[in-house]
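One structure, pasted below without further comment.
As you look at this complex, bear in mind that one protein chain is not there, while each of the others sits in place.
What follows is subunit A.
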């Protein structure tokens, strides 16, 4: 593609000024509207509290459970399980993806077996995990680790395999060692794909934990929800669902902030072209 340019120095592009606008509020518009309509429907008696308690009742329940210490205790145990499971599973996925991406021998040896295991739904392993490990912490953490390992593995593996060969050749023309080639070219080039895997794994992490805590736990948000169901405590059931939604959103924001931190070069403008 031909581009018309001048060799004379031109001023670098000016940074864009940011201002708050209506666009900034748009992502929150629908959630806010849903809560307002929900509250109005409950207050006007259109919505039976037996079907769906009002947001205000759910909020009051949340405050009450926070004051008793039940909510913070269960939230912290769920966060602990989720984080540890992700670190173990994501770490293993990254190491395997790195090994198989960098070495043809490792790829031939491991990839086919990993792909076979990957196709087994990890939630189908719950009965087996309970039989092996009971309903203690290691069972739930293992399930989260298994669930989060594969998205990180597959994205790390593909990220490394799909690095632009021209960049690798450029590195070789500068006599980079294999280690330098990985550090300076392969890893940074694969990073966007690795982060896609991490973001996907965060979603899997919560799904797995909800199921694991609902089926076999005596603590955690999932346990709180199941327990509330037994006592027909609709406020707490809804509260747990809302908490999962908030935790999921926070996880997504964390993943996005990693992308902003490490991949800012992708979004910087082409304003000079």
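Everything below uses one rule, namely that contacts are C-beta pairs under 8 Å (C-beta built on N, C-alpha and C of every residue); 3 or more make two chains touch, one makes a residue touch a chain; residues count from 1.
We take it that contacts and distances are computed from a predicted model.
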| item | value |
| --- | --- |
| Protein that the absent chain corresponds to, by UniProt name, given "L-lactate dehydrogenase complex protein LldF", "Rieske domain-containing protein", "ABC transporter ATP-binding protein" or "PqqD family protein" | "ABC transporter ATP-binding protein" |
| From A:26, A:131 or A:268, residue that would touch the chain that is not displayed | A:268 |
| Contact with the hidden chain (one of A:59, A:167, A:211 or A:242) | A:167 |
| Contact with the hidden chain (one of A:176, A:211 or A:242) | A:176 |
| Residues from subunit A at the interface with the omitted partner, ascending | 1-13, 166-167, 169-170, 172-174, 176, 180, 184-185, 188-189, 191, 263, 265-266, 268-273 |
